[in-house]
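With one protein chain withheld, the remaining protein chains of the complex are depicted in position.
Right after this comes subunit A.
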Amino acid sequence: MNHIVYMSRAVRPLSDQDLQELLDQCRRDNALHNVTGVLFYSHGNIAQLIEGESSIIDPLYERISRDGRHSNVTQLVNKPIPSRSFPDWSMAFHPLESEGFTALGGFLLPNQVPPTPESLTIADALLVDLVRQAVFGADTPTTPSPSLA
């Protein structure tokens, strides 16, 4: 079991519609391949954590990094983990129109993002908190990781 974290920039701002499609596709494909994790999106900033067997997530990362919707894809880590920290796959972002999205499964507003799971090591929790801060900015109130609390 490995996890991969990367950050990137959307080539053009993703609309709520784009995000909806991405979410639908990812939820379907990730469930199929036992991939879990979380994606942060705000104002063109993207960060994603995916966890799963490296035979699955390595080629997935390859595909994602070649996806024309974003560029400057920078991998931060790819390393073995003892167990999953995310029960399923979800996405957190600042929607352009927040009504409607709050009700949808898998969508989270940045301030609703659950605290970084305690099963992560402090180094990994720090990494996730830093990417979240990089995507949403320092001003968005988020729940700090309990392992850092």
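We adopt the following convention: a residue touches a chain if its C-beta (ideal position, glycine included) is under 8 Å from a C-beta of that chain, and two chains touch if they have at least 3 such contacts; residues count from 1.
Here is the rule we use: contacts and distances are computed from a predicted model.
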Protein that the absent chain corresponds to, by UniProt name, given "histidine kinase", "ABC transport system permease protein", "Cytochrome (Ubi)quinol oxidase subunit III" or "Carbohydrate ABC transporter ATP-binding protein (CUT1 family)": "histidine kinase"
Touching the absent chain when the full complex is considered, from A:20, A:65, A:119 or A:133: A:133
Sites on subunit A contacted by the missing partner chain, in the whole complex: 7, 76-77, 79, 121-127, 129-131, 133-134, 138, 144, 147-149
